[in-house]
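Every protein chain of the complex appears in place save one, which is left out.
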Amino acid sequence: MSKEVIYTVQVEFGHCDPARIVWFPNFFRWIDHASRHFFIECGVPPWHETEKTMGIIGTPVVDSHSKFIRTATYGDTLQFRTSIPEWRGKSFVQRYRCFRGEEPIMECDEVRIFAARREDDPSQIRAVVAPEEIKRLCA
Amino acid sequence: MSKEVIYTVQVEFGHCDPARIVWFPNFFRWIDHASRHFFIECGVPPWHETEKTMGIIGTPVVDSHSKFIRTATYGDTLQFRTSIPEWRGKSFVQRYRCFRGEEPIMECDEVRIFAARREDDPSQIRAVVAPEEIKRLCA
Amino acid sequence: MSKEVIYTVQVEFGHCDPARIVWFPNFFRWIDHASRHFFIECGVPPWHETEKTMGIIGTPVVDSHSKFIRTATYGDTLQFRTSIPEWRGKSFVQRYRCFRGEEPIMECDEVRIFAARREDDPSQIRAVVAPEEIKRLCA
Partner (left out) sequence: MSKEVIYTVQVEFGHCDPARIVWFPNFFRWIDHASRHFFIECGVPPWHETEKTMGIIGTPVVDSHSKFIRTATYGDTLQFRTSIPEWRGKSFVQRYRCFRGEEPIMECDEVRIFAARREDDPSQIRAVVAPEEIKRLCA
């Protein structure tokens, strides 16, 4: 199991839809912020540095499974507890548990890869094995 | 099985991230647009009208499962083929298959509910059985 | 002159475009958050409460003038210093100065109104005179 890192969000008026609840795509924005925040807190350099040093340009999502448990609205403070429960060869599971205080709001398990540019076509990406150094930093 | 409705998106520069691919939360924005567009194309009135006539304020997502197959970038035209493969009691499955021409880009199966405001607390929502009229329009 | 309230933003990967700088519409998202945050910090209740007590549903923008001075990118911490330099009859000027440390990044002067629903058509809004209580709280 990895470290657990908390990413905190203040829900704002503009995050909410006419039903006055968070428009759900915003949860995926926050989850992606939480993902990056997790690596930064673990000491992994930002992606524009890892691009130079390890060839890694980011960790795109290949599979995402979410459950929405309770609605949230503006004024709420949400905490995303982020961890990596599983390293696979060229992919890993990143887990998010979103709470408002003690109340669970939503949860998400993603499969992400470490991506590098393809040599034959730099506009395309390919999965690479997770660098040992990154795994060590996150442990 | 329901109708299938196509929602078309032009990918723009601002939808893409520093890796020059669509920032994945944007797919969920488009999926939610495609969901509403599906009902509109089937002849279901907009939610601010159904709120008055049927008490229904929208169709929030309670479960979402996505696979990301290929990346997309600005200049691409994406088509979301949307359908409802399954009606359950107070929920339904809404399915999205996103293509660029013939290439699959991503796909998503959601469980959504028809939501009404709770009588005791209008800031909260509750699931209601899908109105027969809506099911008939979508068939 | 009013209070000055600071709203802090961590710039994330997904806020940036393929040129690896903040996609500028995100500045307007943050400005709107900063606007609400200003009123909350001054002690003004959230808009869904003022709708019941004063009829005010928010402070929509009617005019916005921005200068973009330096680019920002992910990893940056931005501070929006927000104030209300001028109250007019049914409108007011809200000012934002965005800094990264001591460096100015962008600035914006908006004219906003206090909006109420129109009696004849609740889907439309009308400007109302700023309540004295709100002006007092912000001073």
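A, B and C label the chains in the order they appear, each numbered from 1.
The working rule: a contact is a pair of C-beta atoms (placed from the backbone, for glycine too) under 8 Å apart; a residue touches a chain by one contact, two chains touch by 3 or more.
This one's a predicted model, so the numbers in the text were calculated from it and none came from an experiment.
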{"item": "Chains shown that the absent chain touches, full complex", "value": "A, B, C"}
{"item": "Contacting the left-out chain in the complete assembly, out of C:29, C:100 or C:135", "value": "C:29"}
{"item": "Absent-chain contact - pick from C:1, C:19 or C:129", "value": "C:19"}
{"item": "Residue numbers in chain B that touch the chain omitted from display", "value": "10, 12-14, 20, 29, 32-33, 36-37, 40, 46-48, 58, 74-75"}
{"item": "Touching residues (missing chain, whole complex) on chain C", "value": "17-21, 23-26, 28-29, 31-32, 47-48, 57-58, 60-68, 71, 73, 115, 123-125"}
{"item": "Chain A residues touching the omitted chain (full complex)", "value": "13-14, 16-18, 20, 23, 25, 48, 74, 123"}
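The rule we apply is simple: only the chains that are shown with their structure count from here on.
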{"item": "Inter-centroid spacing, chain C versus chain A (mean Cα positions, whole Å)", "value": "28"}
{"item": "Between chain C and chain B, distance of the C-alpha-averaged centres to the nearest whole Å", "value": "31"}
{"item": "Residue list for chain B, restricted to those that touch at least two other chains", "value": "17-18, 20, 23, 25, 48, 123"}
